[in-house]
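Missing here is one protein chain; the remaining ones are kept as they sit in the complex.
In this document, chain identifiers A and B correspond to the written order of the chains, with residue numbering beginning at 1 in each.
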Amino acid sequence: MTGARRLPEGGRIDRGTSLAFTFDGKPLQGHPGDTLASALLANGVTVVGRSFKYHRPRGLVGFGVEEPNALVTLGPGARTLANTQATMVELHQGLDARSQNRWPSLAFDVMAINGWASRFLAAGFYYKTFMWPPEAWTAFYEKVIRRAAGLGRASHEPDPDHYAKAHAFADILVVGAGPAGLMAALVAGRAGARVILVDEMPALGGRLRHTARAIDGSATTLWLEATLQELESLPNVRLLPRTSVFGAYDHGIMAAVERVSDHLPAETRGALPRQRYWQIQAKATILATGAIERGIALAGNDLPGVMLASAARAYLHEHAVVGGQRPVVFTTNPSGYVTALELMRAGVDVQAVVDPGPRVDNETVVALHEAGVQLYWHSTIEQAKGRGRVQGVVMADDVGGRREIACDQLLLSGGWNPTLHLTAHQGFRPHWDTKLQAFVPPADVGDITVVGAASGRFELENCLADGLNDAVALCRKLGFSAKTPTLPKLQENVPYTTTACFAVENASGGKAFVDLQNDVTVADLELAVREGYKSVEHAKRYTTHGMATDQGKTTGVVGHGVLAEILKRPVGEIGTTGYRPPYTAVAIGALAHHHRGQGFAPVRRTPLHDVQAKHGAVFFETGLWHRARYFPEAGEDMAAASRREVEAIRSTVGIADTTPLGKIELMGPDAQAFIERLYCNGFSTLKPGRARYGLMLREDGMVMDDGTVWCFAEGHFMITTTTANAAAVMSHIEFYHQYYWRELDVAYASVSEQWAGVAIAGPRSRELLQKLVDKPDLSDTAFPFMAVAEGRVGKVVCRIARISFSGERAFEIYVPAGYAADLYDRLMAEGAPLGIVPYGLEAMGTMRIEKGHVAGPELDGRTTPADLGLDRMQSRKKPHIGHALRDREGLLDPARPVLVGLKVVNAKHRLRAGAHLVPRGAEPIQSNDQGHVTSIAFSPSEGRYIALALLARGTDRHGQEVDAVFPLKKERVTVEVCAPCFVDPKGARLRG
Amino acid sequence: MRITCPYCGSRGSEEFTCLGNTPPARPADDAPVAAWVDFVYLRDNPRGPVTELWQHVQGCRTWLIVTRDTRTHTVAKVELASRATGR
Partner (left out) sequence: MRYSIINVLKQGLAGQKGWQAAWRDATPKPQYDVVIVGGGGHGLATAYYLAKLHGITNVAVLEKGWIGSGNTGRNTTIVRSNYLLPGNEPFYEHSLKLWEGMSRDLNFNVMFSQRGVLNLCHSDAQRDAYARRGNAMLMMGADAELLDADQVRRMVRGLDFQNPRFPITGGLLQRRGGTARHDAVAWGYARAASELGVDIIQNCEVTGFVRDDDRITAVETSRGRIAAGKVGLAVAGHSSLLAEMAGIRLPIESHVLQAFVSEGLKPWIDTVVTFGAGHFYISQSDKGGLVFGGDIDGYASYAQRGNLPVVEHVAAGAVALFPALGRVRLLRSWGGVMDMTPDGSPIIGKLPIGNLYMTGGWCYGGFKATPASGWCLAHTIANDAPHALNEAMSLERFARGRAIDERGAGPRPNLH
């Protein structure tokens, strides 16, 4: 039997209601107000988990987020939640918790054999072995190590819960609702500031909830209740319990996660998100995050029954639960004494209070003495003993004597560490305070005000005073007239004093842990130093000290202290390892919030989406867009459908959605001059009513984008960009105009969303389009190839150009986006007698390859105009972006691959994009590599696979045969090199 | 991070895109290649205050010159790129 139990009275639990829960399948009972941890203790459960490496049985050590041992797995199936601190789980009906890292059971764990072999498993042993045979590391050793390592088991099923995100703005954010934070929020709230008060626990109050002291002459609870009531009544104050501020980011942004419904049984959560991620932007932040007690490294300090004194006190006040009936308290500071006294008063038989420091007399000490508790000064606990739990301790007294004290619990208080993580996130390195024996935040932490225990002022009276005074000062600085209320009165103020005590040496050979979860011992740190890992970071990384899920909250500084002792240097010189966000572990789902599943990225659909769907389109993803790929008729696959579409366009007419092209309108006296500089080819001769193909370069001379420039009138243009680069080209234009060429009198705007439209291609395209278009006259003479005009379709304005991607007579027509679907429908109806087909990107791709038009695979950011056979376009007469660097030696290298066409020699062969080109019969090795296949298509016109490719010296090799090799599939296909144009090279159909 | 756009006020940095360090002044059209190589490729990349080009791309789309400390991310100054000198 353990001494853990529920006391007959006290605590903030609802004794009238029972909650049934299970631990490792065993049915247990608790009450509302319990955490899983307190309920387990109340049921006498003291072994809650197994350790990471040696699989030693472990019990509860802490009360809140600092808990290193009590990690459990909750929930069934997809709701499995591994590595959950039992201290942070609010008990609810039906809660099902399982212990971790043990097999077959918590009581009997096979891997506990590691404990017996531990002498061989010292820190870093794995760096020194497992190197032979070479393949065995991945194939064998690592598999064994991985299986042994890790903690809980996570599900692979999709997380069924959802998460929310909220932005909050405030004048003052107060982090932590303990005495200092409450006081600060109250002052700021009364002053009229917009205040957000955040606390990670379900109930506000912090350590005020764990004290028997009186405030203003009555129980703390009363003061707390009154304060919370007032805060709740203030409309300018928002209280966020169950909310952890986990990171401090630049410019005062604080990130927090609120556990919205984790504490509710799954069936009662309704539509609530599981958690909500907050981004809080306050003008100023008050950090009242308090402090966390640390343990002491001594032999057996991991036995179940070794607990932080503050945790014992918290369980007592919050849940009326004690972890033992006969504890010994080992403390370096006043808080251990207070714990002992409060336990005594609750009927617990405290065996002794042991203090490595000198005798201090205060009311607590006197009361303990009067209650008959043995008090030892200048003494230490050397060892905790017991099988599976604490059964006694070995005390070394001030004169070198040793005695055993029988007990069922060892409560440790090795001092307090300010919770300074959020200041450290912003790069403010903590410094060592010798008097406090703790790292404290530096005086200047930017826009953050640190108050109370978080700043190293641990005494309650100082917490209250800081909260009050600093909030008053801050409010005034922000322009709020804060009144200074009178400070609450406290009795028996005891100043915080402490004695440095990180580890107690012992001759027993028992393991003294400096990291409970990762099983790091004092001996491991000694070994690390012996092997040269002396820097605090080396020691951490070599031993894994402080790297577990608790991130060393209770024993991180203990390890630094021990390291300092080994190196015989002051702790302050050793320093601390970095504190990095998050302060407490955060569900990845909360950070992703609604960006999941289909919400990961926006879906873009054109105004023609539905009408194309009506006509049978099959859509696919291209970037953010969903675009029509092909329009199958009954029984057709993609190849058959797109082939039919191509044939129809080459013989009659087809329409395709071209809306996603970027469209930018430019106006002004200097618009043409601006366009001259943006494109590498000349535009000075472009006249109103005409369009021209244009090639944009980057400054380094590589092709950035291509498109057409439509000139409607003097100083009035619209340019089109590729779909992929629409946004980038817009920014590019804005940049060059706003920064470099602001003297140009030009205005521009993206009109991509304003105009939607189609390409109408095929010999009968003109005939069809003219039926709908009232003006202009689209006859070949009035509206020849590369003509543009603004016209009308009925009463609707439109923009038309006679341009062609397909190589056929073709037009692009755009109307205001809202009319596009109607236009499409009407074209389909009017085109029916002509045999019109709707076509998709697949057919469009085939036709552009047949015509040798370059697109994404050729414009891959590494090609010059010359590489693409477009060198003639590049003007040498005018400056333009990219002109200056185009003649660098590497860009003129005659061996650069250039654009060619390919056709398979054997019409039965298939060609794949991504194949590389080698001489006929040559090995597929780098030295034979002469280029690659960029785009492929089955060409209905050629009746075989054709391709565009980049081939070294390709221009001179038309008519030659090379091999397209695809080593990934061990394929080789012989192809004939040709000009990159397979249909109508003279452009007769285009113009005719 | 927050950036104070001269037009839109203080906004989260996610509304902006950063082009990088402000490059040296763009050379004259007929400047030697070496000057262009410097302009296109070389950067001061200081540890400390740096001027950078940002665009308020999800806001007013204005290009900005932001003076920011690369050690602390503190923003000292935000100006319109269209008013900047030394470009």
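By definition in this document, a residue touches a chain if its C-beta (ideal position, glycine included) is under 8 Å from a C-beta of that chain, and two chains touch if they have at least 3 such contacts.
Worth saying up front: this structure is predicted, and the values here are computed from it rather than measured.
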item	value
Chain not shown: contacting residue from A:N69, A:T549, A:Q874 or A:S939	A:T549
Residues of chain A in contact with the chain not shown	52, 78-83, 119-122, 125-132, 134, 137-138, 142, 145-147, 149-159, 161, 163, 247, 249-250, 253, 255, 277, 279, 425-427, 523, 527, 530-535, 537-538, 541-542, 544, 547-549, 551, 578, 580-582, 585-593, 595-601, 603, 620-622, 698-702, 704, 856-857, 860-862, 885, 888-892, 912-916, 924-926, 928-929, 932-933, 965-969
Residues in chain B touching the chain absent from view	1, 12-14, 17-21, 33-34, 37-38, 40-47, 50, 52, 54, 68, 70-73
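As a convention for this text, only the chains that are shown with their structure count from here on.
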item	value
Contact set on chain B toward chain A in their complex	1-2, 12, 17, 19, 26-27, 29-31, 33, 36-37, 39-40, 53, 55, 57, 61-63, 72-73, 75, 80-82, 84, 87
Residues of chain A that touch chain B when the two form their complex	249-253, 279, 281, 427, 699-700, 731, 734-735, 738-740, 742, 879, 883-885, 887-888
